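Here the complex is missing one protein chain, while the rest keep their positions.
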């Protein structure tokens, strides 16, 4: 019987190695696998390359850092690939102080590079970023009168995903804007680990409504994480 | 009020020009917009380039040709871009007799070229077809130790799509394997025309279950087409 | 605004948003950037169906919900809680930017630091060396949408021109802006340069030109 459910965070995190590239889904706090991030912090892998939409929030005197900023603060992130990093943030400080490399990528290019990895497309041309600083070191070529640059696929050794509902085959649905990067990162992780709010019997999710088929999923952990929070 | 419903086939077909590239969705008879194809035959546009999965069936003494084979038989198709054309078929004959050009493309490359067009990606590298006849005239490059070839996006002036359910914004769902090429071709048509089995009020389709959002759709015609047929 | 001594009254943020909203017809698919652009949705009448897109995969985004109707699973690209209009739907991030890059949006309205007379836009960084780099989705939107409008103050807080012959900040994209809505005027980017198509009451063309580095043309 195929059964992708794991029963503990330790089992979910088992085998994540130092120097891994980790795809981290979510946008703001919505669709962000916060429990898995806590698990990764606990698990100990270091020298990580993290791929995420953004570098996260500023240091706050009232709230200790959690999630990605905490992982950065602990010195576990060698490189951050994202679309957005604030100068006044834990990530921004780490970059400024030379403790972390950063590669800032236009958000659509980031999403497409991840999808390309999942879909077996090693490289593609895009008009986004042509004739800007982003184009530095990129091969450029004209298509239909527009300059386009060549971008590489961005696969992950690990993808951390948050779902709304999952079954034992790893079929997933998402809730509202909690979809965001989750389905694309699920495709592109060599080891895709999911935290899900709800679990259901096989067959409960209608075939036409499954967003991520289980073929992209390796492990599923049931975490009733509660509603996403607004930024503090 | 946004209202993409049209009330007649004439209105659905209005403005399709000679020399258009027409993306024709469906796989076998499932998800194939047969009524729109009849409408296109009636409408009269010629010198068409048709993009479809396959060239269709052989001539039968018992059944007059319909759909794509009929359009080919009428001499209206200048070029067929597909993954599959039988020697013993109306399309195969037209190719052999020099009445129609053909470009045979691996099925996955075909689907990805169409998606690329819809997603604004002008070209991409793929390992499919490298070191085969398909690679002739293609730029080749090695990625991760594998030879890959450069493929161009394949946009349509028109896309003909079959949906299961549609609302006035043009939001679409599909039924079972009737999904196939429909969502990708809907993305890639400059003018996307849909025939739908069922129509519903705006808001009837749950937001999380819409497969093709109306932004990709221009016109929707209600056609209760009945169940797909098996090949004769 | 230290403009009280003058006979004209520059638009506030809401005023700029309202002016831009006037020009958005029913049926358009529109992405609104962070800042002033995000206010535009509030100024489109509810009976004019405009479908708002958000980078995180929303089509048919509606206004901020009332307190008791908030959906914590529904935020916009600025991570503010929003609502979904009847007919709205969700796509994943790659498809969301497929919508953007594929030319499916009729309009994107972005904030700007600088716009040049050839339509070049700078809106993500003030120098090449910034540690914090906030590209986000702006580059994709600038190259992908059918039309790009910019809403911004006509000059910087210190009175420096932002509407220029050439941008001095790092570019977001070349030749992308077609129109600018500022607190003083509406400018169209044309092959001959900026054309003034609207100007606030009490401000003369010459006074506007004095606040603009690029040469302005009358409509």
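In order of appearance the chains are A, B and C, and numbering begins at 1 in each one.
As a convention for this text, a contact is a pair of C-beta atoms (placed from the backbone, for glycine too) under 8 Å apart; a residue touches a chain by one contact, two chains touch by 3 or more.
Quick caveat, the model's predicted, so the values are computed rather than measured.
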| message | For the chain that was dropped from the view, give me its touching partners among the shown chains. | response | A, B
| said: From the list B:131, B:201 or B:224, pick the residue that touches the absent chain. | reply: B:131
| remark: Only one of A:27, A:84, A:125 or A:169 touches the unshown chain, namely A:169
| field | Residues of chain B (touch criterion as defined above) contacting the omitted chain | value | 27-30, 53, 83-89, 92, 95-96, 102, 104-109, 111-112, 114-115, 126-134, 146, 174-184, 211, 227-231
| note | Interface residues of chain A toward the undisplayed chain are 1-2, 115, 117-121, 167-169, 171, 187, 202-203, 205, 207-208, 210, 213-216
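The rule is simple: only the chains that are shown with their structure count from here on.
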| field | Centre distance in Å when chain A and chain C are each reduced to the mean of their C-alpha atoms | value | 29
| Distance from chain C to chain B - Cα centre to Cα centre, in angstrom | 36
| note | Expressed in whole Å, how far the mean CA point of chain A lies from that of chain B is 33
| message | Counting only residues that touch at least two other chains, what does the list for chain C look like? | response | 84, 90-91, 94, 97-98, 100-101, 144
| said: Two or more other chains touching the same residue: where does that happen in chain A? | reply: 112, 126-127, 146, 174-176, 179
